[in-house]
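I'd like to ask some things about the structure below.
Note that this complex is displayed minus one protein chain, with the remaining chains in position.
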Amino acid sequence: MVDTLTAPPTSGLAIKAEVDRLSFYYGAHQVLKSVTLSVPEKKVTALIGPSGCGKTTLLRCFNRMHDLYPGNRYDGAIRLSPENTNILDPVIDPIEVRMRISMVFQKANPFPKTIFENVAYGLKVRGNVKKSEVKERVERALRGAALFDEVKDRLHSLGGNLSGGQQQRLCIARALVTDPEIILFDEPTSALDPIATGKVEELVAELKQRVTILIVTHNMQQAARVSDFTGFMYLGELAEFNRTERVFTNPSNKLTEDYITGRFG
Amino acid sequence: MSERHFDGDLKDLDRRLLAMGALCETMIQKAVKALIDRNPELTQEVFRHEEEANRFHIEIDDIAIKLIALHQPMAGDLRFLAAAMKINNDLERIADMAVNASQTAFYHLFKEPPVPQIAMVQNMAEVAQRMLRHSLEAYATRDVDLAQRVLAEDAEEDRLKAQALKDLISLIRSDPPRSEAFVELILLSKNMERIGDHATNIAEDVVFMVLGKDIRHQEDAAVS
Partner (left out) sequence: MDAAALRRGIVRRKKKDALFALVGLAATLVGLITLLALLIDLAIDGVGRINPGFLSNFPSRFPDKAGILSAWVGTAIVMFVTALSAVPLGVAAGVYLEEYAPKNRLTSLIEINIANLAGVPSIVYGLMALGIFVYKFNLGQSVITAGLTLALLILPIVIMATRESIRAIPSSIREAAFAVGATKWQMVRHHILPYSAGGILTGVIIGLSRAIGESAPLITVGALTFIAFLPPSPVTGSFPFINFEWLKSPYTVLPIQLFNWVSRPQKAFHLNAAAAGLVLMTMTLAMNGLAIAIRYRFRKRIKW
């Protein structure tokens, strides 16, 4: 195995987001401790770690989800390329951030509306999108989520009537329709059966050609299958970050090794 | 950290590998002694040991594959299982070399009058046995430094082999009636060299297992 210990793991790659000494406080409690990492562009980066390590908290910083609840405070920056804006800056409107960075949640949460309305909602809130363009973009998003062929004859039936796996793909289509730069996946398959899980993982592998992907998962084999880079978090810190094959064959940190071999977590 | 059920399986595999290693050491020891003492009984014992060595070979591979399939091992566990399978192969080849040496002794060399140059083979055998012992110890104790020393010892073995070859070839030229014996000796020295090579492989696998570094095919084998 070639020694890549000396070169930084993401050297030579375009970086989509730089997390710069990010700390996060929920009230007085510090949940993230000075996390620094580079999220490479158009690659899949996975965040793994035991419960309570802060991986979901870190994920939700990217689309300012914490702004929705009182008592939260960011300290540090997340800079998005190409203009290098710090999306955590209070001056920046979180809505602007969410239009560039989408999210897919742990349990599929389609709106109790039709399939078409669900996917089109991202465009509806923007306003000023022509009806014909909406139709075209909805279809493109559904194709991107590998769902169009299954639902093309019932776009105007309720989204809630789809199976669990289809609902999650519907949510992925909803996240895609706005042509985001980054898609955040928060344990997207933890509520799905193995076949639906496989379909979503295939989708992620395809989507990364067009979009940068950040995925939180508690399933290590999934992180190993699906991601190019893996970050291991422990007690609010980023304990290790490297190419996935490196993390899973020869991690530098003993904590990482103990976690991925199942000795704790 | 809790002990996993899997750890018991890994330890079991570890024990079997060590047992096979011990068996190989025994086989070489007996083969060499048979050569020096011209003892045909000992060669028969070596032939009997081969069956056990082959059994180990199959079992160990079987168990390793099963553990990989069932447990999806990562990191250190994964490297251990990969290394175990490779070491298994090297040990099997070593056992083979011991058997070859005994066959050469039993079917050919004992039929000839004794030759003093058997000492060359004895020297090489000593180095080879030392290398094997060190590599197995390095494996047992996960000692990277000891494994490194085995690589250095290989240079000595190569030197001995080159010298032996040179000397035996000139002996063949100068003493043609006894050339058959000399040819047998060449073959035996080749066996010993091969044992040394396989011991080196085992040492390289130990480094991979412990550090995750692949140090094969490097002229300068020093680890930073």
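Chains here go by letter, A and B, matching the order in which they are written, and residues are numbered from 1 within each.
Following the convention adopted for this analysis, a residue touches a chain if its C-beta (ideal position, glycine included) is under 8 Å from a C-beta of that chain, and two chains touch if they have at least 3 such contacts.
Small disclaimer: the values here were computed from a predicted structure and weren't measured.
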Contact partners of the omitted chain among those displayed are A
Considering the complete complex, of A:K16, A:K55, A:R79 or A:R98, the missing chain is touched by A:R98
Among the options A:L32, A:M65, A:V247 or A:I260, the absent chain makes contact with A:M65
Missing-chain contact among A:A175, A:V200, A:I213 or A:M233 belongs to A:A175
Residue positions on chain A contacting the omitted chain are 63, 65, 68, 70, 95, 98-99, 102-103, 105, 107, 109-112, 121-122, 124-126, 158, 160, 171, 174-175, 178
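In this text, only the chains that are shown with their structure count from here on.
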Distance in whole angstrom between the CA centres of chain A and chain B is 51
As the complex stands, chain A meets chain B at residues 1-3, 220-221, 224, 248-251, 256-258, 260-264
Chain B contacts chain A in the complex at 1-2, 4, 6, 72-79, 208, 211-214
